[in-house]
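Here's a structure for you.
The complex appears here minus one protein chain, its other protein chains still in place.
Now for subunit A:
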Amino acid sequence: MTEADLIIIGAGPAGMSAAATAARGGARVLILDEQPRPGGQIYRDVGVAAKHRPWLGPDYAAGAALLEALDHDGIRIETGVTVWRVEVGPRVVWSRDGVSRIAQAPQLLIATGAQERPVPFPGWTLPGVMPAGAAQVLMKSAGLLPRGAVLAGSGPLLYLVAVQLIDAGAPPRALVETQRRTDLLRAARHLPRGLRDAATLWKGLGLLRRIAAAGIPRHPAASGFRAETASDGGIVFSFTSRGRAQRIETPLLLTHQGVVPSTHMSRSAGVEHVWDHVQKAVRPAVDGWGAAGVPGIHVAGDGAGIAGAEAARVGVQRGAKHQCYAEKTFPDAEIVLYGTQEEVFRDLALGRIDAQLSDSLIAQESFLSTEEGADYTFLDGDHIDVECYGEGVGIAVRKGDEELARAFSDAIAAIRENGTYAAINDAYFPFDIYGGRPEGM
């Protein structure tokens, strides 16, 4: 039997950080991990891959420092093991190569992280359909690059994988996104903790902008996923986007709908679990220190709850129509009010707020096109709400002059139809300034 002061299950970001901290404080630490090498899923194989695969990006390479901190006399790390029993004591039973061993310590930290939320739909188990995170594991650990992949689902990880693939010279064939545009902001905070920087990373690297620059087609508001096997073994992926049936062939369909805490270990340890309405997942019930209600057992990292618990901060100008809309549309967000629009942009640049809501033209002219706004991106512009924004803008004509009004309407419809509007729009704006129409108009 092995004795230690602290046993940590899981050598991901949380487990590695905890081990280094405890060892610096003089504790004898035993880390157990099921993977062949430490790093967890986020920093999978960071020790060997960061140098050879620069397209994985700087946030991945940053994990190497955590790995180096494990090189400490007080830390013993066992990889490739299966932990199959956690007992009160706490005692941990683990095995490797058919031999079981017992480890005991006054304190046990469960840091087993997160797993991808499975995305079931017809055909989801076919060879050629796989979660985007699984493809990332292959990219990190084996240097395997998905060939002509289609990325489908929602959340920033899809964008991150898309940009990594673009940088690696294997751009995806299309992005098929289930979320509506207003969901994006909420999704930004539902990231694994190790990717917490991704809130900044997402903005900082301008992922959406780079996907657009690479010419990757995006299909928004998609639903009705179905995968079938094509005659060449590829996948025929069909779905509906904005009411239109679509069909794309691809060797590999990569799906993603966020991550959920991995609870196998905390459940087997007898920890109480609760349903988290914000994350829409089951997670262990822990206090602010990660104490799990069972003597000697704590839970840390994504296993204790994905970083989504923290609310996004959205800045708007006080009293303006945007305050009305922000409060109505982002109930989970913290709405930060400002006297002037200039203050909103200033705090966005300083990182005091995560996003801001204003007229798109003002955002473009006063912020995005300036040096301060260079690292930011426009999320999307179809925010339509009669109560807050009214029915829109129009051209005034003399009362009763329906002929002239109709002439304007026909002219607008005609240039929308023949591409003239888009050509002029694109010459001046990186987004569609036409917007949409309220329901029934």
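We adopt the following convention: a residue touches a chain if its C-beta (ideal position, glycine included) is under 8 Å from a C-beta of that chain, and two chains touch if they have at least 3 such contacts; residues count from 1.
We take it that contacts and distances are computed from a predicted model.
Between the listed names "Ferredoxin", "XRE family transcriptional regulator", "(2Fe-2S)-binding protein" or "Nitrite reductase (NADH) small subunit", the UniProt record for the complex's undisplayed chain reads "(2Fe-2S)-binding protein".
Touching the chain that is not shown, out of A:15, A:38, A:90 or A:146: A:146 (per the contact rule at the top). Screening A:46, A:252 or A:333 against the full complex identifies A:252 as the residue touching the chain left out.
Within the complete assembly, A:128 is the residue of A:128, A:296 or A:315 that touches the hidden chain. Touching residues on subunit A toward the chain that is not drawn are 34-36, 41, 45, 48, 52, 80, 115-116, 118, 125-128, 130-131, 133-135, 137-138, 141-147, 149, 170, 232-234, 251-252, 262.
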